[in-house]
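All protein chains but one are shown at their positions in the complex.
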Amino acid sequence: MKNILKTATAASILAMTASMASADGKVVVYHWFEYMPQELIEKFEAETGIEVVMDTYDSNEAMLASLKAGGIGTYDVSVPGDYMVEIMTNEGLVDTIADGELANKGNIADDWLNVSYDHGRKHSIPYQWGSTSFMVDTAEYTGNIDTTDILFSPPAELSGKINMLDSQGEVLAMAALHLGIPQCSTDRDQLKALNALLQEAKTHWSSFNSDTSKDVLVSGDAVVGQIYDGFGAKARAERSTLKYAFPTQGYVVWMDNVVLLKDAPNRENALKFMDFLLEPENIAAVSNFARYGSGITGAEQFMDPELATLAEANPPATAGAGAFIQVCDEATQAVYDQIWTNVKK
Amino acid sequence: MFKSSQTHDVRSYLGFKTVTILCLIILYTPLLVVTVYSFNASKSITVWEGFSLRWYADVFVGPESAKFKLAAWNSFVIAIIAATVSTVIATLAATGMIRAGKFKLRPLSFGLISLPIMVPEIVLAVATLIFFNSIGFQRGFATIILAHITFCIPFAYLPISARMQGIENTFEEAALDLYASKKLAFSRILLPLMGPGIISGFLLAFIVSLDDFIITNFVKGAGVETLPTAIFGAVKQGIKPNIMAISTMLLMVSVVMVTISYFISKSDKTN
Partner (left out) sequence: MAGGTQGSGDAVSHTYENARTWLLMPSWVVLTFLALIPVILMLVYSFLTKEFRGGVIWDFSLAAYDQFFFDRGLFGDDPPTFEWTYITIFWRSIWQAGAATLLSLLIGFPTAYFIATRPAHSRAIWVFLITIPYWVNLLIRTVSMKFLLRDQGPLNDTLMGLGIIDAPLTLVNTNFAVQLGLFYSYLPFMVLPIYAAVERYNFSLSEAAADLYASKFVTLRRVLLPAVKPGVVGGCILVFVPSLGSFLAPDLLGGAKNYMIGSLIEEQFKGNAGNWPFGAAASMILLSMVLIVLIIFARSQAHREKGAK
């Protein structure tokens, strides 16, 4: 026992000194786990001599909570989703990137430069983007799947076989598309209709699972499941009868972005890191790993050819428009929070 | 005192053995699933596509292998340290609570000891993070260990105190009558009798620490990853059988350690 303890103490001291030894020449990245290929991190370290120190989180909101509880000032960059960039900007958690500070800024594709949540890309650069819709097992259901009715007023044979993401933003945005109302509506009748719709729809849903959204579809436990497109492609690889739907009412589009955080301890290195990710070859490596789109001009030539033809990434002509999740003001959000509580109570 | 041959019928209860076996079946069947699917050729954790060692190769030489190995090592080191320290603290506390007379603050003291399990983890996590930040304590290995020691204390304390309440103090009194010092009575009489309680407390603290995600996730800071934070962070990419492979190997390690300790204890007896 004593020996084990000694070894353990020695190891932990070693671990502590190891992280202190590299006090300069590092960049602290707050990121999802396994969302960036290790080879790419090593390439960056070899090219610049800057060490990448990673911390990970499991949801956008967890990252926000951690930053607000005092984490800000210890990280250089993080990778929030679209709506979270706007929230973090409103919260004053991000730094502004001055013109000319990013040499490769010109590589950002036009579509992703003037985005609603960061016009002109003053705080963030694109990382990966994709969509959130749902999949249906076409072996079990042969009707038309490109409609949000599948989720919100399903045919009897699908009732009780639907898994939703356990995420307020994704579920409520999809419901708004289904009703054709704004995502941050202040119209009381619309909000009441939304509340009523969800109360009714919930009776048809079997579960809310995000972590196993792919697995419930692959195993056949759910016939319909809300899912991210990249997950969807992986699910289809394992169960070929699964089909990703592009509803005529529209679907949710998301983009993860690298933001420069306020009070970044290694600001210069953070900008180098962002510049590195703006190079088409590097961001393509992320896409090949994570199976999502990149938002950088010229990345296509470095990407797996099959990514370009993925059914999940190529909406048919009939598809409705893709929409980002919108950020509501405090009073409006309070109503939406109440509606969500009503769903889950 | 223990005439086991004669008291056999008094000791055994019909059906208890069956329940124990049932209990082990419930405990181990899910692990069987984990082990089997760690050898799955497919990426899926629900559909079997044939035997393969690819996920073990992934764990050892895959691009993420270094991260997972370090995370597993960190978890292990943290759990050993946290469990040891919290068991020592809990043993002392139990002695103070049960062997040192009644005192006014006793109920309050018990409340304090069980406080970490009475508030949901997320609350303790956020509050601890705010506390660390407000006193300027930099997050890292040390903050994780401190936080783990804290929430391990009640898990170590309850089995230890349950045990201590079952030990009559006549043994220690006898030793004291024979002019043994109190220290000696504690270390030579009480502690050995406490054995099963201390082992139980240590094991509970160990598995609690090894499995903790929420608090660790908030207090760990950059650069330190534990196995649970790695596993939960990786679900963005879906649960892959490489996690099953890691789990299976952890099981193997624990089984090997138990087997070794079994043979050591056996040889101790023969000497």
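Order of writing sets the labels: A and B. Residues in every chain begin at 1.
One rule holds for everything that comes next: a contact is a pair of C-beta atoms (placed from the backbone, for glycine too) under 8 Å apart; a residue touches a chain by one contact, two chains touch by 3 or more.
Quantities reported herein were computed from a predicted structural model and do not represent experimental measurements.
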Counting contacts across the full complex, list the positions on subunit B that touch the omitted chain.
1-2, 6-7, 9-13, 15-17, 19-20, 22-24, 26-31, 33-34, 45-46, 88-90, 92-93, 95-103, 107, 109, 111-128, 130-131, 146-147, 149-151, 153-155, 157-163, 165-169, 172-173, 176, 182, 185-186, 193, 196-197, 199-201, 203-204, 206-207, 210-211, 213, 227-228, 231-232, 235, 239, 243-244, 247, 250-251, 253-255, 258, 261-262, 265-266, 269
Subunit A residues touching the omitted chain (full complex):
59, 61-62, 64-65, 68, 87, 90-91, 166-169, 188, 191-192, 195, 202, 205-209, 211-212, 215, 219-221, 330, 333-335, 337-342, 344-345
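As a working rule, only the chains that are shown with their structure count from here on.
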Where the CA atoms of subunit A average out and where those of subunit B average out, how many Å apart are those spots?
35
Taking the touch rule as given, give the residues of subunit A at its contact with subunit B in the complex, in rising order.
4-5, 8-9, 11-12, 15-16, 19, 28-30, 32-35, 37-39, 53-58, 62, 65-66, 69-71, 74-75, 211-212, 214-215, 218-219, 231, 234, 237-239, 290
Residues of subunit B defined as touching subunit A within the complex:
42-47, 63-64, 66-67, 73-74, 77-78, 80-81, 84, 126, 129-130, 132-134, 138-142, 145, 217-218, 220-225, 229-230, 232-239
